[in-house]
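Every protein chain except one is present and positioned as in the full complex.
Let's look at chain A:
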Amino acid sequence: MSSHETHESYYVPAQSKWPIIATLGMLFSVYGVGTWFNDMKADRADSNGPLIFFIGGLFLAYMLFGWFGNVIKESRSGMYSPQMDRSFRWGMSWFIFSEVMFFAAFFGVLFYVRTWAGPWLGGEGDKGVSNMLWPGFEYTWPLLNTPDPKLYPAPSGTISAWGLPLINTILLVTSSFTLTFAHHALRKNHRKPLTLWLALTVILGIAFLVLQVEEYIHAYTELGLTLGSGIYGATFFMLTGFHGAHVTLGALMLSIMLIRVIRGHFSPEQHFGFEAAAWYWHFVDVVWIGLFVFVYVL
């Protein structure tokens, strides 16, 4: 339990406009996206979905700059007690746990399909009777033949683990190390190595993303491996795609930390913004290891 002193100065902020702006931004974004998707599906021209989505995006960008700017200002003017710092730490930890569970849902789907649903459709196991739906369907993983190829044309091949994915693994694992070096430099207040290691981390992250895009282009144009190519493509793109989105977000967070470092923010004692971004980056790295093993290798 914390001491009496740390409770005295718990910072309860005054009224704030950011929550309602964030809400409006989210509402417009999702309403715009929903309209857009529905209009695309129904082949309706002149959808106003993209415009609404764009307006929502502007709101969200304004909110992110404003809200985080606000928090940074408060933090730098010393309004946050050690107790407030702990609230942020708990908040970030549980946010990352919620992200873990989000990925767990997609990993769960992958395991379920590979362990049960797939073999059953192929006529094996407890519910092998499902094979009567598409008699003669043979289950393999990676799934290079779908039960109904007219609806879901199967891919002609899949991505080998030992090409780009291996390079990407090396890139991301290396970036976790460079980020840790940056953190050690920050703790010792060695600003120059801090800037360099952090910049290198961001560059490694961006390199990862470039290679990932390269891989997607290869899959779509040469292998016929698409979102619509059956359950292999669906799990492959959703898992790696959401991971890629998280790498993008993580790289963005680290870039902002880099700008703050260059502007002289953070002290060896107080730098939770940096640590939160680092936690997120390591989380993204661990998810990639899971992906590399279960999506690419096995």
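In this section, a contact is a pair of C-beta atoms (placed from the backbone, for glycine too) under 8 Å apart; a residue touches a chain by one contact, two chains touch by 3 or more; residues count from 1.
Simple rule for what comes next: contacts and distances are computed from a predicted model.
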item: Name of the absent chain as recorded in UniProt (options "Inner-membrane translocator", "Glucose-6-phosphate 1-dehydrogenase", "Cytochrome c oxidase subunit 1" or "Sugar ABC transporter permease"); value: "Cytochrome c oxidase subunit 1"
item: Candidate in contact with the missing chain, chosen from A:Ser75, A:Thr146 or A:Ser175; value: A:Thr146
item: Footprint left on chain A by the chain that the document does not show; value: 1-4, 7-8, 10-20, 22-24, 26-27, 30-31, 33-34, 37-38, 40-42, 67, 83, 86-87, 90-91, 94-95, 97-99, 101-102, 104-106, 108-109, 112-113, 116-118, 121, 125-127, 130, 133-134, 139, 143, 146-148, 151-152, 226-235, 237-238
